[in-house]
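Heads up, one of the protein chains got dropped from this complex, but the rest are sitting where they should.
So, chain A:
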Amino acid sequence: MSSDAVKKRKPKVIRNETGTPETKRGRAEGDQAVRVYNEEVELEARDPQQDYMLYKDTCAALAKLMAEIQELKAGGAKSVEIEERRTQCSVHFITLKKLNRLAHMRLKKGRDQTHEAKQRVDVLHLQLQNLLYEVMHLQKEIGKCLEFRSQHEEIELVSEEEFFQEAPAEISRPHVTRDDQHQLTLARLDWELEQRKRLAEQYKMSLARKEKIQKAIEQKREYLSSLQPGLQNIMQASLPVQEYLAIPFEHMQKQAEVSRHLPPPLYVLLVQAGAYGQACDKNLSVSISGDVDEAKALSRPPEDSQDDESDSDAEEEQQNTKRRRATVGVQLDDKRKEMLRRHPLSLCVDLKCKDGSILHLFFYYLMNLNILTVKTKVSTTTDLSGAVSAGSLLNSESLLNCLYTSDHGKETPNPANRYQFDKVGITTFADYVSDLGHPYVWMQKLGGLQFSSDSALTGSALSASHMERTMKLLRGRLQARLALHKQFSSLEHSIIPVSSECQHLFPAKVVSGLMRWTMMSYQEFTELGFVQHVLKAGLVRETDLFFMAVVERGTARLLAAVVMNPRYPEVAPLFSLSLHWKGERSGRTDDNLQAMESEVNVFRSELQGPRPGLQLLTNQIQRLCVCLDVYLETESQVCDGSEGPKEFPREKMCLRTASTKPVIRVNFSKLRFIHNK
């Protein structure tokens, strides 16, 4: 048994607990005489249950021995028995130790076996996992494959019927494709490809053709542009011919070119005035002046300017933050200037008169206010100077005043402008009139701008309907003013210029003479005492011109205040008289003077003289002198008691027979001047 085994092996025991065959063999070779003791082999041979029983027995024996020892010790026993027992105990201890060792070895073995099994299981498990992964992967792949949308499905293929009809047999292979969807699709794709190739070919060819044609065009263009200088030369050469034939062809072309940039009202005016000039009035000419480039700039398409604006705005912002912002007043000023801006192009209409003087009218268009304004200039062949009182006659401010009644050109005729003015703080347009020109109503009509609802005409029809009359009025106005100018200069020299055609209206000898001829202002006029009745009757307006004439004969002095309407000679001048002779009398207080006034104011139709009646004023003054003569002579006749020499000897023959006709007939008791009208 165990103790035997122990004994046997005691001298040369090579414990081999590991049990590895190599080590065992190794030792075995080293020591041939030694018997190898393998406990493990022994272990397998033993039965654990038996070992367990042995263990129990041993423990029990040990316990019994211990108890005996104890008893012996207590009883005072001999050490030999104790020794014996002790030896037995030691043997038992060794047995126990072996058993323990064996137990440990069994445990270890068991563990190792478990471990191995576990490992094997792990390996298998791992394999299982791998396989499972692979399965999943494959499934995914299958899924993906199943989902795959081939690009070919996006290509729109021709329908099947068409395909079968059109495609050639080697592509369509109907015997195959009719059954097999896959093949059908393939065939169709083939056909598609075929077609595309063909079309690509065609495209290339067309492109090449286009290139050729383009080149041809280029060549021809170059040819044409090479002709241009030649044409220019011809045009230049033809200029003298044009002038000779009086067809200013090129000039008209140039004008047409520029006139495309005119704003609409100026264009209407240009066309109508040009047409009128050609048709009726050879002395009227129209031309365009001004800056064409600016005009072109104004009509530039807005996208460019918007971009520019946004850039410039950004710049401006930066600039503004750097320096002080402009004051409100300056901003308002700028807004005003913007509102009153003129279009860069302007029209110049020249009206020539027979005596060589020309009335230049410059028409401007105010873009934001949509009105036309005019500035005038008069150029004459003779020098106009020396007439102090005529200062305002040809003044460009007032030359065209009241061409039509009450059209004084101080206010803008466009009612919408009122609102625009309010926004920028302009109260009256009259302040700017001297700068910008006068916005007369007739001018708006000539430009086709209609602001009142008077007539339904607009545009060219409106312009045409007013053109002739306005031109005639303008010419008449110029002539009247020029005539007045001449007359005034001689009036200031105390000579009444009566033309030869009008001499028959007056008797041969007129003694009363004009002493003075001066101009007055409206203020001075209203202050005169003897004109109040005229003012009250509403016959005087601020736009009229006022003059004072002094006629004298001997001690008698006749003051005549003359109100001249700008529309002379259509509207006759109005005379108001005041006589200083033996007291002061006026037309209100003295019937005779009233009769003289009516003589000159009312019965004046024969004083008009030859058309266009420009002699009216001078004839009226001459008649005044004649009347004064007659009055003074007969008045001093009447009051004779006949003392002393008559101051005014009768120098006129006043015929007083009933039957003779156009002669001054003086009936002084009721003092009426009887005329043949």
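Some points to look at:
Please note the rule applied: contacts are C-beta pairs under 8 Å (C-beta built on N, C-alpha and C of every residue); 3 or more make two chains touch, one makes a residue touch a chain; residues count from 1.
Keep in mind that, in the parts below, contacts and distances are computed from a predicted model.
Per UniProt, the protein behind the absent chain is "THO complex subunit 6 homolog"; the candidates were "THO complex subunit 6 homolog", "Ribonucleases P/MRP protein subunit POP1", "Aminotransferase class I/classII large domain-containing protein" or "Acyl-coenzyme A oxidase".
Only one of A:K109, A:K410 or A:R588 touches the chain withheld from this view, namely A:R588. Among A:V36, A:A216, A:A297 or A:V602, the one in contact with the hidden chain is A:V602. Within the complete assembly, A:V534 is the residue of A:I171, A:M443 or A:V534 that touches the hidden chain.
Where chain A meets the missing chain, the touching residues are 533-534, 537-539, 574, 588-589, 591, 594, 597-598, 601-602, 638-641, 656, 658-659, 667-670, 672, 674-677.
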